[in-house]
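First up is the structure itself, then whatever we jot down about it.
What you see is the complex with one protein chain gone and the rest in place.
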Amino acid sequence: MKLSRRDFLKLSAASAALASAGCSAPREPIVPYAMQPEMTLPGVPRFYASAASFVGAAEGVLVESNTGRPTKVEGNAAHPGSLGATSVHGQASVLQLWDPERSQAPRRMRQPAAREQFESELNEALVRLEARRGAGLRVLTPTVVSPTLQSQLVELAARLPEARVHRWDPLNRDATHEGARLAFGRALEPIYRLEDSRAVLSLDCRFMEDEPGRLNYIRQYARSRSPKPQSMGRLYVLESAPSLAGAMADHCYAMPLAEIERWLLAFANAPAADRTMRAIADDLKKNRGLILAGEGLSPWAHALVYRLNHELGAPVALIDPIDPYPQPHAQSISDLAQAMHAGEVELLVIVEGNPGYDAPADLDFAAGLARVPLSVHLSLYDDETSARCTWHLPATHYLEHWSDARAFDGTAAIVQPLIAPLYGGVSPHEIVSLLLRRPQSGYESVRGRWKAIDWEAALRKGVVENTAFPPVKAALRTVALPTPKEPAAWSVRLVPDSSVLDGRFANNAWLQELPRPDTKITWGNAALISADSARQLEVESGDVLEINTHGATIHVPACVVPGHPEKSVTIALGYGRARAGRVGNGAGCDAYPLRLSDSLWSADATSIHKTGSRQALATTQNHARMEGRGHAKHIALADLIGQARAFEDETPEHSLYPAWPYDSYRWAMSINLNTCVGCNACTIACQAENNIPTVGKDEVIAGREMHWIRVDRYFEDRRTLFMPVPCMHCENAPCEYVCPVGAPVHDSEGLNLQVYNRCVGTRFCSQNCPYKVRRFNFLQYSKDDEPLKAQKNPEVTVRMRGVMEKCTYCLQRITRARIEADKENRRMRDGEVVTACQAACPAGAIVFGDLADEQSQVALAKRSPLKYDLLAELNTRPRTSYEGRVVNPNPELDNG
Amino acid sequence: MSAALYGVMAEFKHAEALLGAARAARAAGYERVEAYSPFPVEGLAQAVGFRRNWVPAIVFVAGLLGAIGGYFMQWYSAVVSYPINSGGKPAHSWPEFIPVTFELTVLAGAVVGFLGMLLLNGLPKLYHPVFNVPEFDLASRNRFFLCLRAAEPRRARQFLGALEPLGIWDVPQ
Amino acid sequence: MQVFSPVAVLFLKIAALAGVAAITVGATALYKFLPAPGGEVSPAQPIPFSHQHHVGDDGIDCRYCHYSVEKSSFAGIPATQVCMTCHSQLFTDAPVLAPLRESARTGQPLRWTRVHKLPGFVFFDHSIHVAKGVGCVECHGRVDKMPRIRRVASLEMQWCLGCHRDPAPHLRPPAEVFDLAAPRPGRDVQDGLMKTLHIASVRRLTDCSTCHR
Partner (left out) sequence: MAELRGDIAAPLRRWSYASVSDKIADLVLTRPAHWPWLAGFAVTFAGSALFFGAIAYLFVKGVGIFGINIPVAWGFAIANFVWWIGIGHAGTFISAILLLLRQKWRTSINRFAEAMTLFAAGIAGLFPILHLGRPWFFYWLAPYPNVMELWPQWRSALVWDIFAISTYLIVSLLFWYAGLIPDLATLRDRATSRAKRVAYGLFALGWRGEARHWARHESLYLLLAGLATPLVVSVHSVVSLDFAICIVPGYHSTVFPPYFVAGALFSGFAMVLTLAIPMRHFFRLEDFITLRHLENSAKVLLACGWLVAYGYFIETFTAYYSGDPYEIAMVQDRLAGFYAPFYWFLLLCNVLAPQVFWWRRARRSVWLLFAMSIVVNLGMWTERAVIVIQSMHHDFMPSAWGNFIPTAWDWTLLLGSIAFFAFLFLLFLRFLPAISISEMRELVHEEKHA
């Protein structure tokens, strides 16, 4: 009688949980607390507000804790960087916390060593350096979003004036800030108010995935898409690499970066000369246009965009950067590398980041590091940089430490720990306090920084009131515009990966297995290439390309993507890691060798050719065309006006059998394709909530991924259409009547249930599911590993092999709400049940609720003229329905 | 001695001889006549006094009960015991109860019919007096036997001898 | 040729009967020998805790120890400190309480043996049952008469269904939910409770999703 996981989770006190792990007793133990912690009730989850930073700004989170274990991350509606939504990284961060391969002990020259030894070595060095006012001490950090850490670093500079603090963040804002420096004479950060503009032109700006305000911007974008002629916005996108914005654009033009810059110059100088430019320029002028510039563009292009926005009166505010570092990161790390090579660095403290892997290739950072007598690396993993440093210290995860963080608009939030450091990690504040020779806990540092605020309220709410940066009034200067360089024959565009970003999430299986939005590739990257270019090189998806640039050669499999710019390949950074861990090692290919400090986002290729070898791409969707089947429907705004129904209802009117009566709640979901940007937050939120296992690259190739809600992506009519597909909860469910044991059945509220403990695994249900949303545990995918199992949601059964599973409409959440309502003898209210996918969605594209309540959000959505049922003609009567997408092309332009 | 005798047995070479002998025995007033043949001989059963064959009736009744029981089982479990909404179909989805009903009809008819056949034939009966006659081994090969049960042995031998058999044997009990 | 003598046939018949008997006896013995599906009915505990003494004699309310029964799915098992509220004064040197004192001293929790165990795929919630007038005694029996706690219900699905298919006879006024000795009220009272407590329809109560997810 093996200890069952759920009982284990439910009953073990947090303190006893890890101690008693893995014990297999003939009798099941029931372990109470010795000392009852305050405010905990076993079996009742609690939520704590905190903040997580992934792309250079904080996203507010509410973290669910079950008997002391953080299990799930939700968005914080009060936080401007979240607005209630979460990014895929926010969702996956909880898995990172429990990653068994996180570094668990300090290491000296790769060997486990005692922390005391580290402190004494550090102190010894510091004593020596202090005598020289810090000369020889260098600190390297990624973007610092923590005001407390900023103050600590300022204090360090004051104490040791000869010491230097460097920045290197692979996802830096150099171009944006340098552009502002050109335009205004100081580094500034633009804050877009997309919803105030009815015509947005994005110049390669990846504002839905990589910009610090991404969640906020997606929400704003979604709001701007209300399909009304007076208010609906229009989005023009010029992109050098597939992006979510490009997929959502009403007009999307793909061209390499250099071409975009040339286009911008022409657009700024003589928009009337070209029909497209003229139409866009007119639209921008008429409709409070806004231009967004991406990090890939040169500073001068940014400066030009600042000027054009100014001329347009665009809804954009300028604020001080949330990390007020005076230098571009590329410059800063170059200086550091130079100093290291020159032997000027005696003590280097790298506070997070992984420059040994991701520093610009031309700096030869690793070799420089070898010349530093005492180097210290603080990081979550014992990674590539750790291996080259004298010391490696395990860092604390953000769910383990006290800190603070600013959102993209400057709003501060307190980062509070939900669990004591699992492996005795050190927080950035603590290590800097060691450098200050005034050892302090993180809590003391952070509390000390925020003396004047209502601390309790800030913790409860998850934001510190009134800390957003005020807009800056800055005068424009004239900018000398260069003659743009001739584009190279072939260029390589480097982009942060939507899953692993710069590589820091490489060991996160959820993110690795999350299909990348544009390619549906998992477990790796590829050289994205247009169909025409692929034909030219005679390659197909999966053929390995050899790419040569000045000084570097990489091998990477090609992946043909319709709508990709010609003569260009896009490669995501963050792969090919050697010391990521068992999950991340060897996934994909490393594109950092192509990345130079003077050209962070693109490289000119001297040659690209096919090698002849092949590498299977683990894609979750192998067929990108819809074959005219109209699953993901869309309609032009002009065609929608005056229509009661945008799409014909093909549900057969008659049924042989009478319909079952539903006299209680009637759960239903509506998914709005008009606002869905395809970011995958729903998929990964569902994975976190519902204990969905990952299966690994080989199993994905075999076609066995487990996601309960997948985001289909079709290329149709020169558009990219996204379509999240969960279980449809059909009233006439084809899956049910074929099951010999009645494992899939309906309940009285219309949920299509899958009773795992009844399932014998005939897979008949999946065979008969026209939507193919059922997932099968072909092998034992759910592992019972410590400490990963601590992440599991105790309210959801962990499925064993041989069992079918699928979306349950978050039955556990319905049940919880029902029990609370029943205790109060009332009906559940609209909005009381929020599914995991719905909660995570930055666009608010998913609504869920009770159809029996005519006023519920979902009932409202079902009355929308855009509503349609997927495969309605099969008479499955799905409870999940869609609202079709509305595109708003400019009538002056023909590609739409 | 005669009390321990099961009967008197005669061996014949041909089915026709056996048939004739059986008829003659019955005509001669022998009530308990048994005829053994290596394959079914048409008319032989009637010749030895076989009247009523219950096997078809057994099969019919069993099949009927199988059908009723099979349908009842499905109706009871799906409508009464635990009605569950499966795919929006009514609890009493009678068209879909037909295949199992049919299969159970056949199953019950076949199994009960087979058991009934054995029972009526008094099988299995591993020990039987006729096996005491060594020549009876040929009854499953090429010879035909007539056995007059518990008749007065001398008269029976005489009677059988008149039928020109290949041989005559006493069948000990 | 006679292959089987009458004695051999007799022997075969006896052997067949003996075989059937052996299988029956063996299966029964195996069934008895294997532990009940829910584990031992009344296993030994690290401390011979007596509900009879604490509930029956001392009259301590269920909720004193099972503190979360009204709020959570899990009824709650008392922390050592709860035991010590009394036992720091009473029976302070009783040998049977040595593990308790040890736990209080070291902070290591006591490890009781589970008596009421449900499979991992069954999600039972104490709070809703208590709120809807299902008395403790319905499932746990007269624990106030149990020197050593013992499972009185099978906890099998058919046992759960028995109540979910016809809840009325198992209801009592909310005030009497924690009263183990109070008799069940009459049927008319129970029918009234069905309405005032808004007990869900039998269809809802027998939905698979009520207990499995």
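Per-chain residue numbering starts at 1, and chain names A, B and C are given in the order in which the chains are listed.
Here, contacts are C-beta pairs under 8 Å (C-beta built on N, C-alpha and C of every residue); 3 or more make two chains touch, one makes a residue touch a chain.
What you see is a predicted model; the values in this text were computed from it and never measured.
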Selected from B:17, B:48 or B:160 as touching the chain missing from the view: B:48
Selected residue (touches chain absent from view) among A:228, A:460, A:550 or A:625: A:625
Which of B:7, B:113 or B:165 contacts the chain that the document leaves out: B:113
Option touching the unshown chain, where A:110, A:609, A:645 or A:772 are the choices: A:772
Residue numbers in chain A that touch the chain omitted from display: 621-623, 625-629, 631, 699, 702-704, 710, 712-714, 723, 725, 734, 737-742, 758-764, 766-768, 770-772, 774-780, 800-804, 871, 874
Sites on chain B contacted by the missing partner chain, in the whole complex: 15, 22, 34-41, 44-45, 47-48, 50, 53, 55-56, 59, 63, 73-74, 77-78, 81-82, 84, 86-87, 89, 93, 96-97, 99-100, 102-104, 106-107, 109-111, 113-114, 116-118, 120-121, 123-128, 130-131, 136-142
Residues in chain C touching the chain absent from view: 1, 3-4, 37, 154, 156-158, 161
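Criterion: only the chains that are shown with their structure count from here on.
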Relative to chain B, chain with the most remote C-alpha centre: A
Approximate Å spacing (C-alpha centroids) for the pair chain B, chain C: 57
Approximate Å spacing (C-alpha centroids) for the pair chain A, chain B: 80
Separation of chain A from chain C, taking each centre as the mean of its C-alpha atoms, in whole Å: 47
Junction residues of chain C, two or more chains touched: 208
For chain B, residues that touch 2 or more chains besides their own: 84
Footprint of chain C on chain A - complex, ascending: 1, 4-7, 10-11, 13, 15-16, 20, 27-36, 41-44, 663-664, 745, 747-749, 751, 753, 755-758, 795-798, 808, 811-812, 815, 819, 822-823, 825
Residue numbers on chain B that touch chain A, as the complex places them: 84-90, 93, 96
Chain C residues touching chain A - in the complex, by the definition given at the top: 35, 39-40, 43, 68, 71-74, 76-82, 103-104, 106-114, 117, 119-121, 123, 125, 127-128, 131-132, 197-198, 200-201, 203-204, 207-210, 212-213
